[in-house]
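Note that this complex is displayed minus one protein chain, with the remaining chains in position.
Naming follows writing order (A, B, C, D and E), and every chain is counted from residue 1.
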Amino acid sequence: MADVTGPTRLLLVNCNTSGTTSERIRSVAAAVAAETTSVDVATPEFGVERVVGFYDSFISAAAGLQMMARWRGQCDGVIMVGFGEHGREGARQLMDVPVVDITEAGMMASCLLGNKVGILATSDLMVGPIRDSIAAMGLASRLLTIHVASGADPSDPSSFMVGAQALLAGGADVILLAGAGMLEIQEHLMRNCGVPVVDGLTTAVKWCESLVQLSLTTSKLQDYRWDPDKAATLV
Amino acid sequence: MADVTGPTRLLLVNCNTSGTTSERIRSVAAAVAAETTSVDVATPEFGVERVVGFYDSFISAAAGLQMMARWRGQCDGVIMVGFGEHGREGARQLMDVPVVDITEAGMMASCLLGNKVGILATSDLMVGPIRDSIAAMGLASRLLTIHVASGADPSDPSSFMVGAQALLAGGADVILLAGAGMLEIQEHLMRNCGVPVVDGLTTAVKWCESLVQLSLTTSKLQDYRWDPDKAATLV
Amino acid sequence: MADVTGPTRLLLVNCNTSGTTSERIRSVAAAVAAETTSVDVATPEFGVERVVGFYDSFISAAAGLQMMARWRGQCDGVIMVGFGEHGREGARQLMDVPVVDITEAGMMASCLLGNKVGILATSDLMVGPIRDSIAAMGLASRLLTIHVASGADPSDPSSFMVGAQALLAGGADVILLAGAGMLEIQEHLMRNCGVPVVDGLTTAVKWCESLVQLSLTTSKLQDYRWDPDKAATLV
Amino acid sequence: MADVTGPTRLLLVNCNTSGTTSERIRSVAAAVAAETTSVDVATPEFGVERVVGFYDSFISAAAGLQMMARWRGQCDGVIMVGFGEHGREGARQLMDVPVVDITEAGMMASCLLGNKVGILATSDLMVGPIRDSIAAMGLASRLLTIHVASGADPSDPSSFMVGAQALLAGGADVILLAGAGMLEIQEHLMRNCGVPVVDGLTTAVKWCESLVQLSLTTSKLQDYRWDPDKAATLV
Amino acid sequence: MADVTGPTRLLLVNCNTSGTTSERIRSVAAAVAAETTSVDVATPEFGVERVVGFYDSFISAAAGLQMMARWRGQCDGVIMVGFGEHGREGARQLMDVPVVDITEAGMMASCLLGNKVGILATSDLMVGPIRDSIAAMGLASRLLTIHVASGADPSDPSSFMVGAQALLAGGADVILLAGAGMLEIQEHLMRNCGVPVVDGLTTAVKWCESLVQLSLTTSKLQDYRWDPDKAATLV
Partner (left out) sequence: MADVTGPTRLLLVNCNTSGTTSERIRSVAAAVAAETTSVDVATPEFGVERVVGFYDSFISAAAGLQMMARWRGQCDGVIMVGFGEHGREGARQLMDVPVVDITEAGMMASCLLGNKVGILATSDLMVGPIRDSIAAMGLASRLLTIHVASGADPSDPSSFMVGAQALLAGGADVILLAGAGMLEIQEHLMRNCGVPVVDGLTTAVKWCESLVQLSLTTSKLQDYRWDPDKAATLV
């Protein structure tokens, strides 16, 4: 099971069209990946600069799937880099390799560290998609609440303290950041709040690498069966 | 509340790219709509001829939203014509008018007629999306099962009898057809099985008309708040 | 399916013994009904002037069923006009035509307009029956909370504003009024709160008409099978 | 807490109008009651000889509440003797003493004896009301299934063996009889199946006695608050 | 079913190593037990003086099971005296007689008296185990919340009033004490709050006696089947 040879080729699929974001997530992923892992990033060709809310999320899901289709057979694992975004079931049908959504990896890792997970988001429009994403993965009972850090400024980690403290006061055991690779905020909150703070992207990188190493891949039965007739539909 | 004047302009959004389907659903909808209702159909410009399964569904959701965006301000209600397809939350954020997904209308109507609803589908790839759509609307406890009528031929209503009987034997009180406007099959099963058989499209037409008549429209709070900055992102 | 001829005869079953209420709900229903629909109201012969709470609700359920039994074969659809009241499953067993409870219609319509529904009630004794009614229809996950507008005066719509605002502050996307045909309150809140406010009675009228038009009727399998031996038990 | 003096006066409320049933349940209850307990039975003045299904159940609920109202202040505990029947919440609002529904007592006792409870019923019309009653008490996750012993004859205990074995084959750990005081069937199945078989009536008698002895009585807050104005409504 | 002869021998299994606690719970149990019931208490030989939290609870579960193993065949019923503690499923596998956990008995009795149960605990470390214990018995939907009466002093009943009032303000219909035999606190709160206050130990004594009288005992199918090979493993 463990004699996978050669490097692991991870594909990160950005959910938005921003090249800056793509560069940032590549760098965060590469920093935690194994030496034998290579990291590529696919940036959608249509969609929005910053995905927030249901409408953006559905546009982004299609744009991301379009990118993934071009990587079929050319990567060993896919990481969907959009917290609370749609499309993971489509990706699992499309790809033969393991697909890890950072929302799943972040939530599952959080559940290993504490009972009730508090999510810290930066826009009220993210609440609905995140709530539904977690319900769809079956972990709604572990989600305490999604707190919107209204005034927080991503470039100032300390501005997230008020939101983090609100989550802890409400009973959160762990904080999960609704973003990807917000490492400075993660470190600031861990140091100052004394609780684990989870980032979905770094977790997803390690878990996807693990699945690849263990030769585990997506089920092709039922929901995720790929009908070869669909090949023609790939754009 | 009831002094809406002028005709009700319903927009049906087809989930696939087939003009034949668009014509068929227009005709089914028009046949049950009020005399004062006009029916338009938007056919996606990309996607697939026949949507079956998660991958198709996510592509279709984006394609449908793109069409809807062009109809903002020019219709009184939207009906999403794809059984078990994604995108309704995005449509509700995008549009100011009521949006009815035929999966919702079909399931809710079924719940008014019996306790346990059995869904009759024509492909195993539809099971996952339908199951998740119904869970997301909160009615999973009312869904008995989704039965795949493997060998059934849409042009031969009697070929659906085996599947319908399997649902009844399993305890279904009502049968919901996983399609849109399959009226001949509906009539055949109703006549031969002695149970209500529900079609989501016709139900959605009447319910959408009702919401319009009652001046009820989509909430623009929270999940469905439309951020005007997004206007630029409309394709 | 659509060639129903002649007028649709709707029967409203009042849950209380008040003729004034019966007159008011008839008038509200008639105002939104189609021209070809006739509206009759059955007023129970025993029970209470105003149903509030579990005890009243169970008395009222039996009184309403007694009235309905007299209308078997003489109406095309039944609307149970009591928000949160018991008895709909009994009515569905008794009657051959579609039965719509205004609690169901109001809740389902609300779910088409927003994610979380906040209910505005006028007595704390209504909370239990409404909560249980919504759980029984399977939509508990969509109910945010039931707020009791303690000091509100039905004749002064503005007195409901405090309660409505409490629901919105708590995260409700839609407000559902725990009453029947409170149209002035509905209009006042819609105008002043900027959210959809749903009335169960008007919604139920349109949905029941729709079910009749679409030739859909109550399942007579299992739960709602009518045993002819019961005829003797009808009072 | 334990200095209750004098005998405990239990009131059994039959759900049907049959004096024979009333006599039988009185005798079963008396046989297991403490020596210091007296047992009275109230037989409804309207309703049906044998309650089966939703319609009967709602009529019976009102008839039973009418009887109970006459016993206010004259008994120490009430047992509602109808398996899967409606009305317990109304009874708790009406009465100041503990109210135990045999469906609750039977289900709770079963849950102390095994994980998954299989219910053995004698009519398919009982399935819906029992299922809903158990869901309303919050124990749906402990109910394996409700099996209808179609051909079984209450006067022949061995005729219930087929149904009991079906439940065990399906994974039931405990069998709960959907009836009241079917002691011969209970004994026959226990002896021949090697599993606990629970009767709701005998369990309810002991639990109601216990609540009385421990001075525990129905909460009069919220749902079960009795509004003195209702006194006039008692028939 | 009712001809059990001779006294009922109840075994209380203390969850901690304190002989003082053992003496107190014996006395509380004996005070409510029937005259024909004898009460023994087993005190674990290892573990902690006062069980609070998950770690203690798992140590205590094993210590209690060790004690119970010595009483196999020598008692008629077992009561596990630890509110929210682990081990009941193991006890049911080990013993042939009925096993009642005071958490179950207390929660079930509370559910007979009101809809929403509020639990009053004395340490924040108890919250997790109690929450999980109630979820495992299937009654999570009936639990309003677990309130920690931080400053309360068990020797001063009035110090629990603040916590009790917080539960009532939050919507609790019944208060369940997270302890065993805290009768003075129970009486104080009942007298001063006007709601039922439930103690799990006294309830468990009566319910266990009832199961014994009714010849009901633990299912030995599946989960609780005792494999005779395990005899050697008993310490």
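By definition in this document, contacts are C-beta pairs under 8 Å (C-beta built on N, C-alpha and C of every residue); 3 or more make two chains touch, one makes a residue touch a chain.
Not measured: the values here are computed from a predicted model.
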Touch partners, limited to displayed chains, of the chain removed from view: A, E
Per the touch definition above, residue among A:A109, A:I130 or A:A149 touching the missing chain: A:A109
Which of E:D56, E:D76 or E:D199 contacts the chain that the document leaves out: E:D56
On subunit A, residues whose C-beta touches the chain left out of the figure: 1-2, 31-32, 34, 98-100, 104, 108-109, 111-115, 137-142, 168, 171-174, 183, 186-187, 190, 194-196, 198-199, 202-203, 206-207, 209-211, 213-224
Missing-chain contacts mapped onto subunit E: 46-48, 52-59, 61-63, 65-66, 86-87, 89-90, 92-94, 124-125, 127-129, 132, 135-136, 222-227, 230, 233, 235
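Everything below uses one rule, namely that only the chains that are shown with their structure count from here on.
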Any chain that touches subunit E and subunit D: none
Number of hops, subunit C to subunit D, where each hop joins two touching chains: 1
A-B, C-D or B-C - pair sharing over half of the D-E contact pairs: B-C
Chain centre separation (subunit B, subunit C; CA means) in Å: 25
Rounded Å distance, subunit C centre to subunit E centre (Cα mean): 44
Numbers and ranges of subunit B residues touching at least 2 other chains: 115, 222-224
